[in-house]
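Can you read through this structure? Questions will come right after.
Excluded from the complex is one protein chain; the other protein chains are retained at their positions.
Entry: subunit A
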């Protein structure tokens, strides 16, 4: 029986492995970084399953392919189906109108309704509620996939994959630039804060012309604040400006965030192709799956299904843009 070797255990690699195993394939995984952890950019993700909101600034396929994500993740990790709330300060209401024109699947909400959904959001008179969206804890999701795969008999090799591997599926993210020359890194900066004084139960997006922010509750008063999007490939550190912008936006949501503890600062590079959409390429004996950009958890299931279709059935999903097997 063919053994598929998945290289990389970020969200792409684990999702591909999970999909292959669920279809009865035999899989092993190589990642010199060890189990999922801070060395992969999916560790630093928001974990929003928000295809309708993301459609505001993305191609139609993100909306279409992303809708399968809720179901796919729901059978593998805890998915919280509490929707997304999008708000803007009164002076930025043009941005809210624009957002509503560019998206679908929401209900317009007024101040009483906003307070009913999230009592700790003050001072917002208008908002959009995307009731069908969901979120997950990305680190828990990675751990859950990892544990399930181990239970299913998948062998993890905490080392570099041998060269000239047969039936390899390369999910190394930005590290695959040595082969995928049109891949670039888009810098993202995020913070994890603890603020038990504020209770938010669903992801909230604050629209702002310069600094759009989202905040995702992780439970126990912990929140993920994200994320900048900078065309830069230096992931060495966060800038003071980004930190100020992220924290000011949180403060604008609720001034009690001023008392929050900063638990973590995350900086990493999202792997992206020029159109910011994921790609599957078969070059020789290796299938490359990459370019999830800011849609790691949203599009990893579709990417994994596309890889499995190509690997096991030789069918080409829309994400396959090159096949030189």
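By our rule, contacts are C-beta pairs under 8 Å (C-beta built on N, C-alpha and C of every residue); 3 or more make two chains touch, one makes a residue touch a chain; residues count from 1.
As a working rule, contacts and distances are computed from a predicted model.
S.K.: Missing chain, UniProt name, options "Fumarate reductase iron-sulfur subunit", "(2Fe-2S) ferredoxin", "ABC transporter permease subunit" or "Thiazole synthase": which is it?
M.R.: UniProt lists the chain that is not shown as "Thiazole synthase".
S.K.: Taking the entire complex into account, which one of A:197, A:275 or A:321 touches the absent chain?
M.R.: Result: among the candidates, A:275 touches the missing chain.
S.K.: Any idea which of A:41, A:58, A:117 or A:319 touches the chain not displayed?
M.R.: A:58
S.K.: For the chain left off this view, which of A:71, A:108 or A:233 is in contact with it?
M.R.: A:233
S.K.: For the chain that's not shown, point to the residue among A:105, A:185 or A:278 touching it.
M.R.: That would be A:185, which touches the missing chain.
S.K.: Pick from A:64, A:102 or A:122: which residue touches the chain that isn't shown?
M.R.: Touching the chain that is not displayed is residue A:102.
S.K.: Considering the whole complex, not just the chains shown, which residues of subunit A touch the missing one?
M.R.: With respect to the unshown chain, the touching residues of subunit A are 57-59, 98, 101-102, 184-185, 209, 230-234, 239, 272, 274-277.
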